[in-house]
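Just one protein chain is left out here, and the rest sit where they should.
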């Protein structure tokens, strides 16, 4: 299992497509990605227009508001745990000749919901 | 990687179970499914009662309303991007002798959130 490190902002969709491809070594088949974290996620989404990421984060922040009157977890980041649950922590993606083989508008993102941090992404050709 | 094409309505859960099985050629093991799109998704859900799909789409449309005052993406389909993020764009499913091996009530759906379109589903036995 290879690992890449990703520096993240407080909140944001960080495009890791190129970084993942840097670990593929010409692989053709499928690629498994996993984040060993509970307040971020992995998502395939549109990368062409950064406004899409803006809208996604804005809308998610309303589905999972930072403060909730019934929260018990004292770290105050239950909103980020929920976003992580909704997003998921693993992906399985097609690769061809060391490049991810995605749709025309797709990129791979680490979705940071509780940064800034240095996150790990585990990568395994399959 | 095989591909099937799926004609979708404006919005809806399109049962693709049979179409996927048509590409399995007797395979036993796991089957990987991927949609190269950013405003639809893949889901395993109940297929017996079509009212379940109705309720899911109705409830999702309230979590991700079509219009949002803070949206910036000019195509006006940020609601569909969000639903796609929440649903996911890949599945890995059990197969046996060319049939998907699912639970009693499960079927595989392409969840269309921004149609009508012709969508691709990529399929790979594993």
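As written, the chain order gives the labels A and B, with residue 1 at the start of each chain.
Rule of thumb we're sticking to: a residue touches a chain if its C-beta (ideal position, glycine included) is under 8 Å from a C-beta of that chain, and two chains touch if they have at least 3 such contacts.
Model, not experiment: these values are computed from the prediction.
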* **Residue in contact with the excluded chain [from B:6, B:24, B:93 or B:121]** => B:93
* Structure fact -> Residues of chain A touching the missing chain are 1, 32, 34-38, 63-64, 68, 70-75, 78-79, 81-82, 84-86, 88-90, 92, 120, 122, 124, 126
* Asked: Which chain B residues touch the hidden chain?
  -> 30, 43-46, 49, 51-52, 54-56, 58-60, 63, 86-88, 91-94, 101-106, 126
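The working rule: only the chains that are shown with their structure count from here on.
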* Inter-chain centre distance, chain A versus chain B - centres from mean C-alpha coordinates, in Å -> 20
